[in-house]
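Below is one structure; the comments refer to it alone.
One protein chain is absent from this view; the other protein chains keep their places.
Moving on to chain A:
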Amino acid sequence: MEGLLPKLPLADWIDSFVDWLTVTFAFIFDAITVSLEGIVEGLFTVLEFIPSYILIILIGLLAWKLSTKGIALFAIIGLFLIDNLGYWEGMLETLSLVLTAVIITVVIGIPMGIWASQKNTVKQIITPILDFMQTMPAFVYLIPAIFFFSIGVVPGVVASVIFAVPPTIRLTILGIQQVPADIIEAAEAFGSTTSQRLLKVQLPLAMPTIMAGVNQSIMLSLSMVVIASMVGSPGLGADVYRAVTQIQIGKGFEAGLAIVVMAIILDRITQNIGIKKQGGKI
């Protein structure tokens, strides 16, 4: 085969394409960098401003309201442990990064999902792109991310968003299309406009499924924090990464544990949002 057909210079093409993008759209990338940095730092500043024990109690109350007493207790004990071990600031940095990534995911993902659910062609175009985004090893798009956004927290956020947005889009599509046909018919039969049907019928009914997608996105972006630390994102991921490179088993375990605690709290809190809103009746 090699003799018959020369190797396609795909790598070269992509290199030059990325170079071209970097130069041509530098102003856009700069704007994105500045604004993302602003959001992450803003969140961090706010979170850091609140004394740790107050924030712990607030999160505990939130967990109690949205989930069970047990989860609230777990959140309080777990967060005290993180504070005690000295990972409080790292956790806040990670939380800011994850929250930023999730906000962007929701802002992009839900409208995309709605659009794709209404138009079949859009869905057909989006689906392979989503497959690509999810299966391409995350490291691969860290490299262009550095080119576009230099190192630091921003390429981490961007990589997290790319990695985390597919479940939100997919489950938004699924949730909307799962609304029973006769309920849609009823909405139509009473003379709903398209937006009334969407806002009053489809989205409320799809909400639990959409929230399951957001929940998945949160977990995925959390799983990206260690990878993001390789391009210079601060936080618990950086602690893990440092421990790995320096072979400090104990420290690595502590930082890893802090991530696990965070993950469980975030998961349990967000799991119930969509369901609670319908009074538990779906």
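To be clear about the criterion, contacts are C-beta pairs under 8 Å (C-beta built on N, C-alpha and C of every residue); 3 or more make two chains touch, one makes a residue touch a chain; residues count from 1.
Criterion: contacts and distances are computed from a predicted model.
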{"item": "Chain excluded from display, named as in UniProt, from \"Branched-chain amino acid ABC transporter permease\", \"cytochrome-c oxidase\", \"Sulfatase\" or \"Quaternary amine transport ATP-binding protein\"", "value": "\"Quaternary amine transport ATP-binding protein\""}
{"item": "Options A:Asp30, A:Asp131 or A:Glu185, residue touching the unrepresented chain", "value": "A:Glu185"}
{"item": "Hidden partner interface residues of chain A, rising order", "value": "180, 182-183, 185-193, 196, 200-201, 204-205, 207, 278-279, 281-282"}
